[in-house]
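Only one protein chain is missing; all other protein chains are in place.
Let's turn to chain A:
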Amino acid sequence: MVTIKASYTKMLKTLGKNLSIEELDRLLSFAKSEIDEYVEEEDMLVIDVKTSNRPDLWIPEGMIREIKGIWGEEKGIPKLELKESDYKVIVDPKLSKSRPFIACAIAKNVTLTDYNIKQLMQLSEKIDHSYGRRRKRSSIGMYNLSMIKSPIQYKVIDKNHKFIPLGYTEPQDLETILETHEKGKEFGYIVKSYGHYPILLSADGLTLSMPPIINSNDVGRVTEETTDMLIEVTGTHLCTVHVVLNILCQTLADLGAELYNVTIEYPKEILDKTIVTPTIEYEEIEINLKEINKYLGTKLKPKKVEEVLNKRRFDVKKIDKDMITVLIPPYRTDILHWVDIAEEIAIGLDYNKMGPTKWKVLTTGGLLPETESENIVRDILVGTGAIEVITNTLTDPDILTIKVNIEEDNFVKISNPVSKNYSVIRNSIFPNLINILSKNTHETYPQVIFEVGEIVKLDKGRTWTQTNAAYMLADTETSFEDAHKVLDQMMRLLETNYNLIETEHPSFIRGRSAEIEIEGKICGIIGEVNPEVLEKNQIWMPTVGFEIELPLIPSLECKKKYTY
């Protein structure tokens, strides 16, 4: 999901209609977008674009293109007029292993209001971040054309080369920019991974930018006075670079710009050919109407399909019985398969007008045996008067260790936690129950709680998920047998023989705690909680309890779920 900000009144002006927020929101759904918020005093809409595959929609112009199609006001692929220019970019062969591709266009007579500049910057940022994979795959630059002389050099340069980065007043060398400039610090790792410094220079040696880090403060500054612009996209992936430029060109055309092409001269180490960009080529995809109708559950005729696709800004090149050749707008990057066209047709028909159908194939439903087993245990424990709780499986390591006197940390740890409170996956439940008791010392006693829930175990580099059941009772007078009687009755009801083997467990009192053994396997722990643990958790009531691993109870059908 991508969130953008736009002016409500300016959108309405471009649409040429007075629409309420609700009406606009409904129309935006055809552009897979929705209004998240409307800040009336700032005339600002916060719009969520749900698709990460449609960078063309990350600016109001893109959404309006879709809406005008749905209205039938404009049909098919928008026409983009391109004029020839003498501008040329020469690409350095040394870039072949780092950031080899570039695509450029020139936009003249653009009315750049402050709002339009902000919108273009927002679009560039969003594309760089998401579709450009944080500038690694592609990044966009815009320049004041009047200061640039052809041919432009896209080359590798010495680290001592200096220019004034955007927002600064003094020239800095490239290394310093990477170390000290805000953008250098954020994206410098990309350039560092190349082992050399890419640069864009005007024929007269003036620096345009250091892609993908930062523009220069003069050539690379676009203001309300700028009328003619050079737009450039560099990157590691030729198609991406081209399509991003197409998106920018279509947007600028919608803003009223005249567009000119630029010739890119590649060395043989990269492409061994010259490409004129933007490459406005309509990709074709052939669809079989029978397949589409079967997929959607429709009975569409070719003419209807053409009409609907035109609404979605596609052109139909050829109809040959059931085979339809569709032309894809050059700013679309998301059409991989005919199912993508099927979706366009469905959206064009309007999901709400297609009519839901009842699929009548009979299937038998059912819970998994492990769920049934867990429910049996839950029913038994509820029957004892215990209150069920659900606690976090992603928890604080202290809860599983220090707070219950345990030293081992044999549990799954997260390498990128947001906070320590949620940084490991529990390997048992009772510490969470003690944590709950510690937070309720002001409530009436007795407090009897239980949880039947998932834990993750770790053994010899293998992990698995399984369900445990834990029970805890805190009261003014309580002792081992209060837990034992519950366990004992539970085992009777589950027709399971078990033994208690005296044990030393740091969370429980010695001589008043035992391991639970079933068929020779240790499958749980029972006992009176160690006063040291109670004290640490500020629980001032004797507490007893047990925890048992359900997969080890033979009469139940709980299974370990291995990750692999």
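Heads up, the rule we're going with is that contacts are C-beta pairs under 8 Å (C-beta built on N, C-alpha and C of every residue); 3 or more make two chains touch, one makes a residue touch a chain; residues count from 1.
We adopt the following convention: contacts and distances are computed from a predicted model.
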item: Name of the absent chain as recorded in UniProt (options "phenylalanine--tRNA ligase", "DNA-directed RNA polymerase subunit Rpo5", "ABC transporter" or "Binding-protein-dependent transporters inner membrane component"); value: "phenylalanine--tRNA ligase"
item: Option touching the unshown chain, where A:Val46, A:Leu367, A:Ile501 or A:Ile522 are the choices; value: A:Leu367
item: Which of A:Thr14, A:Asn53, A:Thr325 or A:Thr401 contacts the chain that the document leaves out; value: A:Asn53
item: Contact residue for the chain not shown (choose from A:Ile140, A:Ala342 or A:Val529); value: A:Ala342
item: Interface residues of chain A (partner: the chain not displayed); value: 29-30, 32, 34, 50-54, 129-130, 133, 136-137, 237, 239, 294-298, 336-340, 342-343, 346-347, 351-352, 354-359, 361-368, 370-371, 375, 378, 381-394, 412-419, 421-422, 425, 435-436, 439-440, 443-444, 447-449, 454, 456, 458, 461, 463-465, 561-564
